[in-house]
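What you see is the complex with one protein chain gone and the rest in place.
Think of it as A, B and C in the order they're written, each chain with its own count starting at 1.
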Amino acid sequence: MSTERPGVTPEQRPDPAEIHGWMTSLSNWGRWGPDDELGTLNLVSRQHITAAAGLVQAGRAVPCGWPVDPGIPDVYGAPQRLMLLGGAGPPPEPPARATPEPPASPPAAHRPHRSAVEYIGLAFHGMTVTHLDAPAHVSWDGAIYNGRPASAVRFDTGATACAVTAASRGICTRGVLLDVAALHGVDWLGPGYRVGPAELEECCRLQNVAVQPGDALLLRTGTGRRARQPGGPGLRDEHKPGWGFDCLPWLHARDAALVGCDSINDAVPSGGGGHGFDLPVHLVGLVAMGLWLLDNCDLEELAATCAELRRWEFMLSVLPLRLAGATGSPVNPVALF
Amino acid sequence: MSTERPGVTPEQRPDPAEIHGWMTSLSNWGRWGPDDELGTLNLVSRQHITAAAGLVQAGRAVPCGWPVDPGIPDVYGAPQRLMLLGGAGPPPEPPARATPEPPASPPAAHRPHRSAVEYIGLAFHGMTVTHLDAPAHVSWDGAIYNGRPASAVRFDTGATACAVTAASRGICTRGVLLDVAALHGVDWLGPGYRVGPAELEECCRLQNVAVQPGDALLLRTGTGRRARQPGGPGLRDEHKPGWGFDCLPWLHARDAALVGCDSINDAVPSGGGGHGFDLPVHLVGLVAMGLWLLDNCDLEELAATCAELRRWEFMLSVLPLRLAGATGSPVNPVALF
Amino acid sequence: MSTERPGVTPEQRPDPAEIHGWMTSLSNWGRWGPDDELGTLNLVSRQHITAAAGLVQAGRAVPCGWPVDPGIPDVYGAPQRLMLLGGAGPPPEPPARATPEPPASPPAAHRPHRSAVEYIGLAFHGMTVTHLDAPAHVSWDGAIYNGRPASAVRFDTGATACAVTAASRGICTRGVLLDVAALHGVDWLGPGYRVGPAELEECCRLQNVAVQPGDALLLRTGTGRRARQPGGPGLRDEHKPGWGFDCLPWLHARDAALVGCDSINDAVPSGGGGHGFDLPVHLVGLVAMGLWLLDNCDLEELAATCAELRRWEFMLSVLPLRLAGATGSPVNPVALF
Partner (left out) sequence: MSTERPGVTPEQRPDPAEIHGWMTSLSNWGRWGPDDELGTLNLVSRQHITAAAGLVQAGRAVPCGWPVDPGIPDVYGAPQRLMLLGGAGPPPEPPARATPEPPASPPAAHRPHRSAVEYIGLAFHGMTVTHLDAPAHVSWDGAIYNGRPASAVRFDTGATACAVTAASRGICTRGVLLDVAALHGVDWLGPGYRVGPAELEECCRLQNVAVQPGDALLLRTGTGRRARQPGGPGLRDEHKPGWGFDCLPWLHARDAALVGCDSINDAVPSGGGGHGFDLPVHLVGLVAMGLWLLDNCDLEELAATCAELRRWEFMLSVLPLRLAGATGSPVNPVALF
């Protein structure tokens, strides 16, 4: 039987004015110059990269991305895969072997070969595909991160500033797993559960890890386990646990370079109250802080590996596609131990 | 003025019977068991991963992928990016009527926010998108790698064996750049130029690097520089330099885990003679050897970095998307120094 | 040398309050019952269909749709066509004829056949694809036609009311071409030119045709001729002529069932003044009147045929695809004389 820690009640909601204040008090606008598009990725220095590589001692690689499968529907439709094969209509041609060849002619070298070519299509910003959000993904009050106009993101040109291509060098830094589901000894946190700063601190203590500037922080809520329950809601359940709104000052104070979760990062419902603050981590994080977000990670194997090795830090590699004009990218983040 | 080393004449072609023989003599079928789908990625051990991480000393990251841009046409059409703007996540914004507005000016917190959601579509197995080919990408004589039937790759199901998802843990190993364009002191090798084993050996000597089992070998022909020439052919020129057919025994003997190039790996024309051997590196490599291929890399900044640091080895990370049923994935490989 | 009738100045703009008033005074909400989704298509009776067929006397068919071509970019990207062929990579396999066959075996019947299968993708609501707009295409103040909530159109489900599938029986009725470019003796009306009711009346007089309830009215501005000018703007020029806002009462009084144009119907700039009234024909027509719209027709051959036959009425057939949940469809309207 599975255990769940229930979510908080919707009444426990923040003061919208407080969140609004964070748009200024937690802002990184101008911090790295007026032209900056990198946001918190500026916090990953060469020293961070080298130090992260130093964490690779066991040679073990753990993927944190979910499969991208045409059979899994999502908010904007299922991923799409078209095979441009040697197609001769619905029934594929029988393999050449089935047809006994004449002994001498044609020559053996003359055997047929085929290439498979796929067309892949996906609207990845939903609830099932593991993806990276760039700062341009969200605008507020007519502006995106660093004060660029929201009109920098258009139907025709895509994002002309703060796009995912700002991270074309990839994100390689120390990753830290914050396993709050394990902290509470439950299989998963319930839908709408909002993790708070005190739990994060407690988690660090228990895991014997100190968060440092430039880290990639991955929050495990156990959603991956819940999604795998037979007959369960899968990843499509709209109500999910995640970072509570009051983690925002905590994340800003610790100078996290990247934040990820096995949900969409924001707890839903967030308690944000509908005034544009339904997804406060997305809003304050992306727009004010320039904080890059990893949504929909699969952290189950990662959690098991951390527990086995008794260490919750590792080298994390997130290598977004260089999608010109896009505000994010599907990714398969990999943790190396 | 740019310099070019012209391609060999089409008459210097291999004996089709010789290539046909390699389908057997260079085969890895059965080498890692009858159920193997990993092919040469079996050669990357935990020790390889740890050793590769040890090469990261300067904290420098160099991307090897080209931008994926709707403005760049390719064989199967240009990449596609649709912006689904205005989406604020699963629940749509409530209609204005439902929310009675306050009589005076709206509170500051009430300002509009917007999310950008992209649909990305691409047929990546062309000549412009940097991508990884899994063994299932090519079949010959009714079979793919390790003797699976070619019918394992179908219109409806995609690839049910030897798909790109076999590499879901990512590929992290020692990368070695073989800068043959620099070896010859030219800007690029001409279309159809076939690099041979002797040049590879000479290149290793000059770069003071020894190829080892489990390495990812990246061949630089200078095509990236040629593609950037103003008024030049871009990446679409069908005739390209690459590994000559006679590199195949050399690659097999050295147990390369991954092979990449700034072209499509195969030189075109290859001299293969039209008997299904037009792309011998794809054919023998993928089908017989189970050798994973990185096509269309951008190796210009990588070459400059290697030359600057006087070392041609680095940690290479290739993290394919977990595309269920696909025979490859677009990627942005990153080299760490 | 081509002639143009210049557009009106942007200062000649309507009173927003007047347009706002039309949302009520020109409304068809409730006219055909509270559940109606057909809007003005209710005006096409069986008698209209039979009468329209009676206009077919010369057996001539004139298409009014533009080609849908991957080479023509549009606001949301170019149309997409992927060929799922008997593809063995970029160069197609040589036809069997090129390979001389052995005289006896294989038998003649054994020759290879291939099917081509296309994937077609298009965001047709732009400025180049001829398409039909259903009432659900636009919402205003939280509602679509007939008072349905705007939330009836969603990311996941598409339009659940007033969708294009309401017209699944097709639209076959009398079509009338109003050739205002010819009325003025110019090749085309200039960008931003707003045709007014007086010109429509004059046009009917000159063409000796009386507009009747249930008609499909096609306005020719000459944009098709302008788009074909060598070195011209094509169809992508954002500023276009069209129905002026003050045609709305005229169209409502005449009970047009369908309205089309060789532009996007609305003149741009429309003089609407930015208060949601930039496209008043779309707004008032679709939302208040339930008036179906044909955007981006090609009316050049139609105009020539009308002039040749000295009649500007014909049977018009518009057969939208039954796209579940869509608010429109690409079409190729055909006029029969």
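Assume a residue touches a chain if its C-beta (ideal position, glycine included) is under 8 Å from a C-beta of that chain, and two chains touch if they have at least 3 such contacts.
Since we're looking at a predicted model, the values are computed, not measured.
Considering the intact complex, the chain excluded from display touches A, B, C. From the options C:S2, C:T50 or C:N208, the residue with contact to the unseen chain in the full assembly is C:T50.
Listed residues C:A159, C:L235 or C:A267: the one in touch with the omitted chain is C:A159.
In the full complex, the hidden chain is touched by chain A at residues 70, 76-78, 80-84, 89-91, 94, 121, 123, 141-143, 149-151, 154-156. Although one chain is not shown, part of chain C still touches it, namely residues 16-17, 19-20, 45-50, 53-54, 56-63, 65-71, 75-76, 79-85, 87, 90, 92, 95-98, 107-125, 127, 136-142, 150, 153-155, 158-159, 165, 168-170, 172, 238, 274-279, 282-283, 287, 315, 317, 319-328, 330-334, 336. Although one chain is not displayed, its contacts with chain B can still be listed: residues 75-76, 82-87, 92, 96, 101, 103-106, 111-112, 114, 119, 155-156.
As a working rule, only the chains that are shown with their structure count from here on.
Taken as a graph of touching chains, this assembly is fully connected, with contact between every pair of chains.
In this structure chain A contacts its sequence twin chain C using mostly the same residue numbers, the overlap exceeding half. Mean C-alpha position of chain A lies 24 Å from that of chain B.
A separation of 44 Å divides the Cα centre of chain B from that of chain C. Shared interface positions of chain A, i.e. residues touching 2 or more other chains, are given as 75-76, 82-85, 87, 113-115, 117, 119, 155.
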